[in-house]
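One chain of protein is taken out of this complex; the other chains stay put.
Going by the order they are written in, the chains are A, B, C and D; count residues from 1 in each one.
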Amino acid sequence: MYSLKVSYLCKHYSQTLLFKDISFELHPGEVLAITGWNGSGKSTLLRIIAGLVRPTTGKVEMFFKGESIPKESRRRFVGMVAPAFSLYEELTALENLEFFCKVRGIAYDRKSCLAMMERTGLSENAHKLCRNYSSGMKQRLKLAQALLHSPPLLLLDEPGCNLDSKGMKIVENIIAAQRQLGMTVIASNEKREVDYGDRVINLSE
Amino acid sequence: MYSLKVSYLCKHYSQTLLFKDISFELHPGEVLAITGWNGSGKSTLLRIIAGLVRPTTGKVEMFFKGESIPKESRRRFVGMVAPAFSLYEELTALENLEFFCKVRGIAYDRKSCLAMMERTGLSENAHKLCRNYSSGMKQRLKLAQALLHSPPLLLLDEPGCNLDSKGMKIVENIIAAQRQLGMTVIASNEKREVDYGDRVINLSE
Amino acid sequence: MIAKVLLTIWMTAIIVAAFLYADAAVGFPGETSRILFFHVPQAWVATLSFLLSMIASCIYLARRRVTADNLALSAAELGLLFCLLATASGSIFAKAAWGSFWNWDPRQTSIVILLMIYGAYFALRSAVGDPEKRRVFAAVYSILAFVTVPFLVFVVPRITASLHPEDTMNPAKPGMDPKTLKVFLGSLLAYTGLFIWILRLRLRLLNLEGMQEPEFLVTEKMDLEGEE
Amino acid sequence: MKSGRWITETGSSTYLSEAVAIWLRDLRGEFRTRYAVNSILMFAVTTLIAVSFSIGSFRIGDDEQPFLYAVLLWIILVFSALSGLSRSFVKEEEAGTMDVLKLSARPQAVFLGKLFFNLTLLGALELIIVPSFILLMNYEIKLPGLFTAMVVSGGIGLGGGTTIVAAMIAQASARGALFSVLSFPLLLPLMITAIKGCEKSAVGTNNPGWPEVRIAVAYSIVMIVMSLFLFPLIWEESMQ
Partner (left out) sequence: MKSGRWITETGSSTYLSEAVAIWLRDLRGEFRTRYAVNSILMFAVTTLIAVSFSIGSFRIGDDEQPFLYAVLLWIILVFSALSGLSRSFVKEEEAGTMDVLKLSARPQAVFLGKLFFNLTLLGALELIIVPSFILLMNYEIKLPGLFTAMVVSGGIGLGGGTTIVAAMIAQASARGALFSVLSFPLLLPLMITAIKGCEKSAVGTNNPGWPEVRIAVAYSIVMIVMSLFLFPLIWEESMQ
């Protein structure tokens, strides 16, 4: 029903060309992996898809039943995790999720937020301030935040970063579940994560 | 020559006990790996060893030829990398290294800093602002910073985080080189990194 | 127990004597000079407790004993309390003597600064979560504050001429009416006794709190308030 | 469910409910860290004490008093506000939460949420400062109604004028600077009006219809409406 079309993306920073002519289409159930050396532009590409960075040329379109989704409504379709993101440190984990529910216009329901924390293995720490979270717990919370609105397009930038093996398993489950719900783009250098992709784009080639 | 002695360390946060009765000794050439689930206290233990966090009970001592090193001089003996650290974003990578050389009292030498960047694979980006670094490049710079003063004790908290396979190789080389120079403590959940350790302490057991 | 009873009797006697035994001093409107027996001891006790707090802070930094910090804390609390009392009684007095509650007389200015300093001391304590850190910071701040006080004492009186009586009734100077002097010294003693009594109560309370609530529980409380 | 509707519709949530969520979150964060409110209030209180101390020792002529006091009051209010109002945006940027917010909230809701937050801060500020100023300075006000209306409408204008500037500077590098530089000229017309209004309320000149209050209200409306249109551009522009 949903689909993502990326055409001839190209990104420069001052004189340096990061990547050019990236084009692909993505359909529900598909997982795309992006890989490449550090600094090759994986995160930048994901940010362009999410609409956080403007490409130098090219465009990113999202379709719902063939109709293009206007930029303003994209927030309902995208969920994203990235190392550079952070959540509100002075709130507890549950309060963070509550905030993102409300601001996204999803009826806030404590139970479903707690269920989401259960899913990411945080239920014991739901009332801890995020400031005191360990690196892995923060990463789990970011995953929970990205999944709150069951986005048709999930952008995962290094999802397994800081996680232990249980956490990696959670990421695996998330990606498996997302196959039923929509599209996934993973940017990573971990072989294990890249292997989740049905297709792989290597930005260093 | 140098040695590290950790005796009966115990750390509480509010009512929760993180770990207790951690004791070990470390001698030059040895690598100790610390592992455990997310939130089990690996990072906290490393911060206690570095002197950034106070243990609830127990103590950490460093010796040089049998003499205890006073707390004020410890900075010369410890180099540390952690996900929570950051360097100065408004400086370039080289300026960052220059600053840490000077503040540590190492005669600043541009060449040796550049060599260090070469070693961590950053030489092409030496004059880029850290703000614009990618996640993997930041991690490499943190590694470079920790090695500047060739510390007898190297504390690596998730050293491979965000890195690509070349970066992992760099970490491997660093650890191998450190075996000649002194002691290493690695905190990680990556099997590959834990395996570098001669001994492993699992905080979740 | 006996001390408490004695203190009560003594305080009562002083209050009675202040109004019935001593004579009103000349140069003050009506009976207003009787405030001397309450206002000055209050100011004196406040000064005493701030001094005590500073000394306890130094001891804390040197020895790191929680009891020293408890002493510093309770002395600062009592100092603030008596300081407020002195300000209030002084203001009432000022209304009678000078016609307005507040007119930025140097004495009033300097007491406001003192109140600000110790207000800041408590603000600092409440803003630092970790107990040990809180103690050290508070001790450091109280030392810094105390260092500035001499400057205050030398400087503020230079700004404008004060209406505040300095030497008119200074008990240290000869020439004070003997009856007044007796009651005054008695009152000084009474207030000091009162101060010591409250201080010991407060200390006992703090120690009890410290015992039933281990260190790390205190941290937790602060954590929930969003501090480190 | 028709496809077109699905895409553009906002579901059960409105701009307002999302703005309220942002407002409440900011309040909660503020309550935990007490950064802005304290810095504003303490700034105001210390300035107030300093001003009252320095002016208190003068005998200001009765005819000059209304104007001078109005000027002082508004200087204290405007500068206290400038010292804290930019925090709500700058903090999002510095803490790295801006990206997630951009992905999940609509710009108008963000603007309204931050505006509410700033207005709350200003309300708290005025509630504390104005009465203490009146008490400390013995400020005699002949027309309390006009005075109150002026203070309230002036406060709304302050909030409206500074919120969008705060959003702009959160994305520029030289933050502290820009905020004062950009805000102050924007606020000057409002400030002059408010001073005039407060002076009149102290003197007792009761112009029918309170023209100064009207000007301040008009200023606030214009600022807020303009900001609602312009804010999405700034918000989008923040990508590189």
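Methods note: a contact is a pair of C-beta atoms (placed from the backbone, for glycine too) under 8 Å apart; a residue touches a chain by one contact, two chains touch by 3 or more.
Just so it is clear, the model here is predicted, and its values are computed rather than measured.
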Among C:Val66, C:Met116, C:Leu181 or C:Leu199, which residue is in contact with the omitted chain in the full complex?
C:Met116
Chain not shown, touching residues in chain B:
47, 50-54, 64-65, 67, 69-73, 75, 78-80, 82, 84-91, 95, 99-100, 102-107, 145
Had the left-out chain been drawn, it would touch chain C at residues 61, 113, 116-117, 119-120, 123-124, 127-130, 132-133, 136-137, 140-141, 143-145, 147-148, 151-152, 154-156, 158-159, 219, 225-228
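One rule holds for everything that comes next: only the chains that are shown with their structure count from here on.
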Distance-wise, how many Å sit between the C-alpha centres of chain A and chain D, to the nearest whole number?
36
From the C-alpha centre of chain B to that of chain D, how far is it in Å?
46
Name the residues of chain C that each touch 2 or more other chains.
223, 226
Hey, what residues on chain B touch two or more of the other chains?
13
